[in-house]
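A protein chain is absent from this complex, but the other protein chains hold their places.
And then chain A:
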């Protein structure tokens, strides 16, 4: 369309750049990961979200594709060129009929998408339990600087940067943080949820397949945020029991002192613990309430943690941990020098 000198050179350069980029992209698609986690769900929540992604993509594409084509057609057909045959009508600037059509089309599409979205919003609400014949297991999660701590209150064991779960069993994650806010995300099992200090969130996930799934912290939390990866191992029921027993017998227990060393900012390797201070999760959640764990640090007067919480926890049946808990509370004010963390 333009016969200026240099335009031919430009055209060739742009074609070459485009072709090279395209070739590079094709290579990247071939050489890189083929794990589109979000589109390859391994559990019911992720599957529901994948379905919704597909539905919403199709619905929007119904409008987007024709409009994009229309754009190119109009730009091509009405380009200014001597001898062009297409009609020129400078005063064609209003048509109630046409404008009603294009207010109408997006309204209809958005209405349909809106209905679908609202339905799924209630169906996939993360704090709602997954329907299943099996009892859900509970895992308590704490994001820390820059590692993940997982606690199994029913088994009394804990792990760092790695979770093992039985397949086909709903998992009730209770999440909090003992560091700047983060986000717990296992894309193959389902969407993420924020982990925030001083509060507990709930997220139900379930793995329908065995395998090791990629998990990571999704909300920026400081220097070594990129190292906050963890694995989710979904195994059979028997393997799960074997794993629990192995951790109980072969790993060391986590004392409050060990926990304090984990709170030192730094990265950490995968670890397992045969026990953890009882009610630790609740103590983290209530840390900033009067009498909470942080109370002693930030205020002049030291207050002991509310006994109510501890009593409630013992009722829920973790009596084997009773002694550790008390030790832990006294560690609270000591500066931890020992560190498990490695950089």
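A few points about this structure:
In the analysis below, a residue touches a chain if its C-beta (ideal position, glycine included) is under 8 Å from a C-beta of that chain, and two chains touch if they have at least 3 such contacts; residues count from 1.
Convention: contacts and distances are computed from a predicted model.
Taking the options "Acyl-CoA dehydrogenase", "NADH-quinone oxidoreductase subunit L", "Quinol oxidase polypeptide I" or "ABC-type oligopeptide transport system substrate-binding subunit" in turn, only "Quinol oxidase polypeptide I" matches the UniProt protein name of the chain that is not displayed. One of A:110, A:137 or A:264 touches the chain omitted from the figure, and that residue is A:110. The chain not shown here touches chain A at positions 1-2, 4, 6-7, 10, 13-14, 17-18, 21, 24-25, 27-29, 31-39, 46, 48-50, 52-53, 56-57, 60-61, 63-64, 67-68, 70-72, 74-75, 78-80, 84, 86-95, 98-99, 102-103, 105-107, 110, 113-114, 116-118, 120-127, 179-181, 183, 185, 187, 190-194, 196-198, 201-202, 214, 216-226, 229, 287-288, 294, 298.
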